[in-house]
Structure formats: structure tokens, C-alpha cells
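Removed from the display is one protein chain of the complex; every other protein chain stays in position.
When the chains are written out, they are named A, B and C in that same order, and each has its own residue count from 1.
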Amino acid sequence: MAVKLVFLGKLADLAGAPEKDVPGPLDWHGLLAALPGPLGEAINGERIKLAVNGAVLPDKTALAAEDGDEIALLPPVSGG
Amino acid sequence: MAVKLVFLGKLADLAGAPEKDVPGPLDWHGLLAALPGPLGEAINGERIKLAVNGAVLPDKTALAAEDGDEIALLPPVSGG
Amino acid sequence: MKDVRILHGELAPGPAMTAFSAAHPESGGIVSFLGKVRPDGDVEALELKHYAPLTLKGMEELADEALTRWPLDGILLHHRTGAMKPGDPIVLVAAAARHRRDAFEAADFAMDHLKSDAWFWKREKRADGWHWIEPRAQDHSDLARWT
Partner (left out) sequence: MKDVRILHGELAPGPAMTAFSAAHPESGGIVSFLGKVRPDGDVEALELKHYAPLTLKGMEELADEALTRWPLDGILLHHRTGAMKPGDPIVLVAAAARHRRDAFEAADFAMDHLKSDAWFWKREKRADGWHWIEPRAQDHSDLARWT
């Protein structure tokens, strides 16, 4: 078991993969530490949102994920 | 050869037939004379228009049809 | 491209839309309106009469007017005539355009005109016989939006 990170849109390009497993529990600082370099910088930007198990977080710095949770990293949508 | 009258909508019910041939030439008074009874009264009403060979007359009392012409008697449309 | 028809037989909207879409691969958006005979109250049947020299010409002019007002790639106006039952398709309008707002407005415009301003005469059969129909007040106010 781990926390699954799902990278959407251009974040998947920066991550080099659509998904990544990291050990839980995971808070906001743990997430930044797990994603160094340009990906971490991008995620820090205010236009990137987080969803945990399909629910978008109103405040992404309040992240608190456990093993088995899925965190989606969401850049601005393109629309359909 | 004659002038062909084409009755649309409820006028066909009043006429008892969808079409009628009358001898030409035919002007407005000749048309009224050719259509006695309730049909003539209906056609006198301002909501009934006339078309000659597919062109609606701006002033139906200016009707001037020859043998071979087709006069359509047009009640208010229902739309599609 | 104009595709204006008065249909004496069945109107099949699916195949008509497939063909219209295929004819406009360049269009970003296609808006369609399908009108069906409404099963209102005790209406058993509906009959639509037209007068070809006026009705088809009027529909062609309506299509031309829409093509003039909006930058469309194409417009389709298909209208049934003759005897129909409640639930039967009676009119199909479609507009293809580069941008969807133009397609929405053109289809809306065409329908408002077809509903109250086209050369059709309609009668409905109810339990007590046939009745000739005139446009609803709503149809007239819809039409006034475009003037």
C-alpha cells in the first residue's frame, strides 16, 4: 500500500509518467519533498489543484493522505 | 385552358375540393362572382391572400389572371 | 451549402444528421433541432398541407437569410408534409459553423420562422373531428426576437 499520485495534463509530461506511488502518510510538505525540481515548483503554483479520492481540496496545503488514497494533481482544465 | 384556383387550408373545406377551374380572364370581381356563398365571403376577408403563379399579390383586388394562370387562395398559415 | 426539402414520407433524423455532418468535416459545430408531433391532449392525427410554389421557395429564402446573417458552412431545413401521428418527426433544422454560437443562433432563427411564418396549413384530428390550427402567441413573440 502507498499513496498514489496521478498527474494530469502537462504535469504528466513534467513527471515523466502518469502515476507515481509514494509512501504514506503524506501532507503538503511531504508532497513537495516527494516532487523535487520543476514538478514541485509547478505544483506550488496557485493554478494547480489537488483532489483526494475524487474530491477537490479547497486548500491544498491542508493535504492529509493515507496509504491507499489517490491524490490527483490537476493543472487548469482545457475544457472539452 | 382555364384559370386554375387552388384552395389551401380551411378554404379547401369550404370549396369542397382542393382545386377548381374557371374560365379566364379573371379579375377580382370575376373571382368573387365565381365563388358565391361562404367561400366568397371568406375570400373577401383581409386575412386571405392571393398568389398568382407563386407570387403573392400585394393588393388582391388588383388580380388579373389569364387562361393558364394558377391562383392560390391562402388563409393564414399555421406554420410548420 | 443549402439542403432544403419538403418530405412527403418519413423524416429520419439520425441518417440526415450523419449525412449533414459528413458533408461539413470543416465545421467545428453543428446544432440541430428536431421537432416532433406533440402528443397533446386528445390529438389523434395531424395533417400538414403545403403549396409547393410558395412553401419551398419560402424555405429556400429562409435558408439564404440565415446564410447571410451568420457565417455558416451549411444549413439544412427538412419539413414533413401530409399525414402524421403524435411522436412523428415533423421538422429537422441543422446549422454547421466554425463557431458554435453562430450555429445555435441560426438554428434558433430558422425554427422561429418555420414555426409561425412558413407556408404550411395544419389541421388536427380530435375526437370531435378535424380542426385547422393557427400559430400560438408564443410563436409570434419568438419570431419578433429577430427583427
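The rule is short, and it goes like this: a residue touches a chain if its C-beta (ideal position, glycine included) is under 8 Å from a C-beta of that chain, and two chains touch if they have at least 3 such contacts.
Since this is a predicted model, take the numbers as computed values, not measurements.
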Wait, the hidden chain, what does it touch out of the ones we have here?
A, C
Sole residue of C:G9, C:G87 or C:G129 that reaches the chain not shown, by the stated touch rule:
C:G87
Write the list of subunit A residues that the hidden chain touches.
6, 8-10, 12-13, 51, 53-54, 56, 70, 72, 74-80
So that we can see where the missing chain sits, which residues of subunit C does it touch?
12-15, 17-18, 21, 25-36, 38-39, 86-87, 89, 98-101, 103-104, 107-108, 111, 115, 138, 142
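We take it that only the chains that are shown with their structure count from here on.
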Nearest whole angstrom, what separates the Cα centre of subunit A from the Cα centre of subunit C?
50
Whole-Å gap between the CA centroids of subunit B and subunit C:
27
Measure off the straight-line distance from the CA centroid of subunit A to the CA centroid of subunit B, and report it in whole Å.
77
